[in-house]
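A single structure is presented below for examination.
Only one protein chain is missing; all other protein chains are in place.
Let's turn to subunit A:
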């Protein structure tokens, strides 16, 4: 046995110093970026008023200041509860959310009368509601960070979360149309003037459930398989529950006439399966199933109609938006004209006419923004989205437990896929399916659900960056000498294995 020479021992404290600096360095970088973001949003709001009203109203800064305050509060919460979390995520999301609030307020300005413009109340209109929702959503995200101190604790409630996810997805389908239907899609719960979209929240619950189940079964899934046509298929009984969940949510979604969300769940499912089993065959199967399904829906929609007529119509508009520019294709045509008017550098914040685009506050927010900030600005926003997704995947790569890896990978990918689906739809790359643009579109449900996703990613990236010390890890020690593990005393017990 060749035991290599023992290197000169170094003082034990040298290892600790740079890491303390590392965590506070990350938080300081986050704070600096946040301040930068808020100045950017303030500049945007000022430019909007200067261009659209020809003057800057004295209280234009109040919405930005409110948003800035709540983001700074979130930053403080992170500083105490997730000090090792990724520094780039929160500023990037804050930029998108802040610009979203400012842009929606700009839409209100354009639709208000001349005398109303001078002093538009802060919480009125679409922009005001978005501002209120932002405050609530960020508080929710902070709440998740406070309640969930260790993302592995979530896996204890995985089956409950799976059930909650399915129930959330199913509620609007079961409710009568008058309580659940808006613009032909049955995915809302409407009580009085209040409406929420429960499917948005189901994403987080379903990802957690899939991740937990696949962690338990990944060895069986990748080892016990039948080979068929050169591709390994797992046994049906191993995959049963997950496929059941997926089919159920998919059926419900087709029944609710929202194919965009169905596509989102399908992509989420396939990618988590791929990450868990490391088998490329899942991606191939998924893509084949998807393209086959899309083609089938198209042909069925052309011949039979019924539930597929909607999809057929969308595909026809996509193939030739200018065929019926005042009828079916009106939305797409206005969107493309808006983007075309914007050109490379846009008409300037406040200089365009976003009100000409239908649904500019929800589905077409990207086209409305594009008219004013141009390709140059839109590509910056897309890079910001890309960075958020990259940081999420990075947290998944770096975290030490399989459950965290699958949850982070699944959530980050879902966010990216949603951006692709809606931006691709608005720009005419793929058929348009009604999705919200994360953090930009008006809508409380989408905002809250996406902020919860971000909080979960922050929690996982904190676990990934945290050095393993007795206090932080909480799960050191074991039999075989060294006495009883002191750190386990008083730590929450965690029962994962059956």
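Note that in this section a contact is a pair of C-beta atoms (placed from the backbone, for glycine too) under 8 Å apart; a residue touches a chain by one contact, two chains touch by 3 or more; residues count from 1.
Everything that follows uses one rule, which is that contacts and distances are computed from a predicted model.
Visitor: Can you work out the missing subunit's protein name as recorded in UniProt? Choose among "ABC transporter", "ATP-binding cassette domain-containing protein", "Nodulation protein E" or "FHA domain-containing protein".
Guide: Answer from the record: the omitted chain is "FHA domain-containing protein".
Visitor: In the complete assembly, which of A:105, A:129 or A:391 touches the absent chain?
Guide: Of these options, the touching residue for the absent chain is A:391.
Visitor: Of the residues A:44, A:103, A:298 or A:451, I need the one that contacts the missing chain.
Guide: Missing-chain contact among the listed residues: A:44.
Visitor: At which residues does subunit A meet the chain that is not included here?
Guide: Residues 1-12, 14-16, 19, 29, 33, 36-37, 39-40, 43-44, 46-47, 50-51, 54-55, 86-88, 91-92, 95, 218-219, 345-346, 348-349, 351, 373-374, 376-377, 380-381, 383-384, 387, 390-391, 397-402, 465-470, 472-473, 475-480, 482, 487-488, 494, 496-497 of subunit A touch the chain that is not shown.
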